[in-house]
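Only one structure is covered here, and it is reproduced in the block below.
Partial complex: the chains shown occupy the same locations as in the complete assembly.
Naming follows writing order (A and B), and every chain is counted from residue 1.
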Amino acid sequence: MNANLIVSNILNPPILFFFLGMLAVLVKSDLEIPPPIPKLFSLYLLLAIGFKGGVELTKSGINQQVVLTILAAIIMACAVPLYTFFILRLKLDTYDSAAIAATYGSISAVTFITASAFLTELGMPFDGFMVAALALMESPAIIVGLILVNFFARDEKREFVWSEVLRDAFLNSSVFLLVGSLIIGMLTGEHGWEVLSPFTQQMFYGVLTFFLLDMGLVAARRIKDLQKTGVFLISFAILIPILNAGIGLLIARAIDMSQGNALLFAVLCASASYIAVPAAMRLTVPEANPSLYVSTALAVTFPFNIIVGIPLYLYCINLFWS
Amino acid sequence: MHLVKKIEIIANSFELAKILDCLQKSGVHGHAVIRNVAGSGLREGSEDLDMTMLDNVYIIAFCMPEQIKTVAENVRPLLNKFGGTCYISDVMEIRSVKCVASL
């Protein structure tokens, strides 16, 4: 059944176009999605997923399940960078460890979106408030990462401009647009959905496909960086997502999430940020080597999650929940 | 025509705000910014146009020769911390109503 799920996941257009993008780099085709088109697509995806989540949140209202899920999300977003930091310190210095820990504590919206498209296809329902969890899990890891640097970096006491750091963490364009669209979805509700959904729904799958084509190109270009990264980090980039997803699933089971929500929560725990956190880390922890945290998140964890991870976590859910 | 100095800075786009700030503080108020610059530098992993967020910017600013020392002093710590390169050269400005030398 696991293999079955993997195959049915792989035989989806978005995943196949992701492979096509990777292949293009490997065979040195000149295929590229010219900037700033990928940026537009990512704005579109955030707007569409946020808006949909908001509309559904209005319908469901805020109940105990919502509150529990959001608490779980915040706890995981703070806990993951903490324990990964100490795992990383086994081999790496404080700066690199903190930056990578922050990266893995945060989330990848595209992985979440891919998982939600997978659920939609399988006909498994999930709730709009998971988008709120997505939004809430993006930022805390940045703060935790910087606190770790502040605490463990011996050489000099660091002084962060906390107002800038908080802005980077909570008002960066992805969090801002996601939360904004969520709130607008809540405000306009069913009526807004009617007028906007031809745009946000019908094109969604196609834009995701195009975007994953670009992600394939980007991820493959990063693969050569992995040579410098070493075996430790590559195994970290595969095993830690599985560990995080596992912990996520235990929590999900404990607070009795639905199967669809549990998958999305596991994916949030398992995924790593390759845009917002790296950008913040370059500014605040310039001592860390960007190619370490960008490459592992982008060239290992991201492909692993969308190809193997999503069906794997779903398989576990099928086992645990029944 | 009269002599002014040209400052060229190539750096990652996340530094842009800091660099412009620093130019401003050094008394250099005019500048031009070209975005989406690809490139490879002396640090590892800097060929970054692939992630739209991490591309480079090319900043050009013309200023009076006496401002250069301040600029160099203010910019150097940024370069050391975040990377990027800064070059200075001599150019002649065509005098117009509003030009660097008219200030």
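As a convention for this text, a residue touches a chain if its C-beta (ideal position, glycine included) is under 8 Å from a C-beta of that chain, and two chains touch if they have at least 3 such contacts.
If you're wondering where the values come from, they're calculated on a predicted model, not measured in any experiment.
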Copies per chain type across the entire complex: A x3, B x3
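The criterion applied here is as follows: only the chains that are shown with their structure count from here on.
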Intercentroid distance (Cα basis), chain B paired with chain A, Å: 35
For the chain B and chain A complex, residues of the former touching the latter: 12, 14-15, 36, 44-45, 49-55, 81-83
Chain B-facing residues of chain A, complex: 35-36, 38-39, 217-218, 221-222, 225, 228, 274-275, 278-279, 282-283, 286, 289-291, 294-295, 298
